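A selection of the complex's chains, in situ.
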Amino acid sequence: MKEELLMRFDEAYSGNVFIKSHPTYEDAQAVIYGMPMDWTVSYRPGSRFGPQRIREVSIGLEEYSPYLDRELDEVKYFDAGDIPLPFGNAQRSLDEIEKYIQTLLADNKIPVGMGGEHLVSWPVMKAVAAKYNDLAIIHFDAHTDLRVEYEGEPLSHSTPIRKIAEHIGPKNVYSFGIRSGMKEEFEWAKENGMHISKFEVLEPLKEVLPTLAGRNVYVTIDIDVLDPAHAPGTGTVDCGGITAKELLASIHAIAGSDVNVVGFDLVEVAPIYDSSEMTANTASKLLREMILGWVK
Amino acid sequence: MKEELLMRFDEAYSGNVFIKSHPTYEDAQAVIYGMPMDWTVSYRPGSRFGPQRIREVSIGLEEYSPYLDRELDEVKYFDAGDIPLPFGNAQRSLDEIEKYIQTLLADNKIPVGMGGEHLVSWPVMKAVAAKYNDLAIIHFDAHTDLRVEYEGEPLSHSTPIRKIAEHIGPKNVYSFGIRSGMKEEFEWAKENGMHISKFEVLEPLKEVLPTLAGRNVYVTIDIDVLDPAHAPGTGTVDCGGITAKELLASIHAIAGSDVNVVGFDLVEVAPIYDSSEMTANTASKLLREMILGWVK
Amino acid sequence: MKEELLMRFDEAYSGNVFIKSHPTYEDAQAVIYGMPMDWTVSYRPGSRFGPQRIREVSIGLEEYSPYLDRELDEVKYFDAGDIPLPFGNAQRSLDEIEKYIQTLLADNKIPVGMGGEHLVSWPVMKAVAAKYNDLAIIHFDAHTDLRVEYEGEPLSHSTPIRKIAEHIGPKNVYSFGIRSGMKEEFEWAKENGMHISKFEVLEPLKEVLPTLAGRNVYVTIDIDVLDPAHAPGTGTVDCGGITAKELLASIHAIAGSDVNVVGFDLVEVAPIYDSSEMTANTASKLLREMILGWVK
């Protein structure tokens, strides 16, 4: 009798995870996790609630992608919930994330992260870089995120790309869609051979992808690469961005290329500004396409 | 004295109907009606309140279309209010709608429907097909709506296009903008010769229209063919859709073609998600253009 | 066939009027009308959309009042829609309203108004005072509305009670719940023998009602007499007001007294600030109780 009930419990739990996530960790190819941190944000906080809301609305998704002609059943991904992070303590939070990812990588899982503010990508990328020494970063964002510090604070949501660029070499970092940053950031990128495509994403991406053929790549997407019309639910909206259609096409371009995606994340969804739940719904569809296109 | 007051009452009633609607049924070319039903919706309900809100915001419309160089005064359409539907009973609601449309058609009125969920289009299309035996369907939507049933329920908002396709033959149904559905639905369409344009609307429509020249056509538009950026106020948002500009151009392409539009509807506007009233305003403008372009 | 359809049209129209409103003007005891004007408002406009929204949500009302043990079927009231008002022109709008009410009164209808800003009550009260020379005004509001002018403008939403008080004599005006106004307004009221109950409504009302026994009374309710917690959807929120429960009890106190209510209104519902539709729903219930309690 209890067996039957518990079986039903297992089904029931499916409401709390990303749609169609695999029931067990052991045989999963990829692991989804939330990083509910937003404590270094300068403008409008709230992205700590992003991962849970993305899971909640994922029940509205179809399981089949007509773009990729593939169904979620064809990939095994385990939704491990949110990483418990020490509230307000950025350094310890980043340490927790790094250790967590190290374990995933040791178990040969592809890490699939949901933010939280963009700084959470830094320890993930560091851990991934420790495993793959030819790693390249593909970065979609409205912002450079190349600051050394923000108002004296080296742990800031404005710094993660600078940190990874210095860690693996700026020539291995490719940013797309950038339309906001300090003059110094753009100059630093230029002087150090880092790739920045201002304003545009799909066309320059198609030019870059062949040069990365065969390499291991980590992809980090700040949802604000989208125009605010397409993603109002984020902290730092900045008009002049790309459409969701173009971002989907960019995901599919990577899927069709010869790069090897070894991890990825989608960050900065902030439900409190997402008055029609549009951004959470879009994020859940983007994740479906990334999983179907990149986890092979 | 009372005459004067009652005249004023008549004017006053104009606030409750679609802008510039004709005062009498008898000499109207077209009849607008709401179908306030949303009881088979799987994700986010609320479209039952769509028709009233579209009427309310229509007062903000100009009466002239610079696209078509035509004014609302040049068409006679009567706004008959919402069809009273038995709450929660899908079958009886559909029966009521079908009988209603049969009456309109017997009186040689062009039916102009406002949803409500998409299932309401099924009895309308069935009634129209009974009158015009060469009928073709033009369908704008994010979703295939080709399911046989949804979770065991044959009356579902996911099924209307399947029903009409089986009724008049799949080769007479043309879907545009589709970006969501089950693998089986896409396969059924392909195997049965139904036209599906994935993702795109305007270009494939321009290719299809000449092949329909001279035929009687019913057009059904699910507002979610638009990207959520353009229509947040609907139950099942799905990013990657077209812009309102492209949908307007598609309406105008039909207006400029040689098809004979014998009825049309616009469904799935759900005010509760429409935080800035954007979707209702857009729906009212789309209706103006459909009326001016299609009722000749 | 068409007869049947038109009958259905009549039913359908019921969605556009206050719930259970009587189908014909001639034999109605009371007439409901909207006064969609907000052009003299100083702080936050939007009440012009109030009457339509109150009608829309009235479909959620039960037809029976357990407070009064009476059903809407027991009263005949005709919903005449909104009075067409010349946008932006306060004087002409007020003239239109006054003529409209004169006609209603000549036909022996009880006027039941929905605002719109509070200034619309002034021409109504003036017309009512012309018919009943013993008229008293019962006024529920957060604000005195006793200004002579507002920033040089004698037609302002801050002035209607001053106007009627000067017209019928301040001793015949009874204000309740007042918690906002200029010092001069309170002083003028005191010096001229007008009744003002500051902050409180129900207790002082119970003391006043016996002194009005047998008199003809017009009741004007500004929804902002309620605390913002109970009526966020209004232009000028002012905390410290009464609860909806107390306002209901006050309506019932009048119903149980010996005054003769010859007209009434409910004004200043502004849907754009009414994020959960609470205020419109509350207004529709208040109107039900006023109709059931006061139209005998």
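Each chain carries a letter (A, B and C) given by its place in the written order, and its residues are counted from 1.
Operating definition for what follows: contacts are C-beta pairs under 8 Å (C-beta built on N, C-alpha and C of every residue); 3 or more make two chains touch, one makes a residue touch a chain.
This one's a predicted model, so the numbers in the text were calculated from it and none came from an experiment.
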item: Where 3 copies are displayed, count of copies in the complete assembly; value: 6
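As a working rule, only the chains that are shown with their structure count from here on.
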item: Chain centre separation in whole Å, for subunit C relative to subunit A (CA means); value: 55
item: Whole-Å gap between the CA centroids of subunit A and subunit B; value: 38
item: For subunit B paired with subunit C, centre-to-centre distance based on mean C-alpha positions, whole Å; value: 39
item: Subunit B-facing residues of subunit A, complex; value: 59-60, 62-64, 66-67, 69, 71, 227, 229-230, 243-245, 248, 275-278, 281-282, 285-286
item: Subunit B residues within the subunit A interface of the complex; value: 43-44, 178-183, 186, 198-199, 227-229, 232-233, 236-241, 273-276
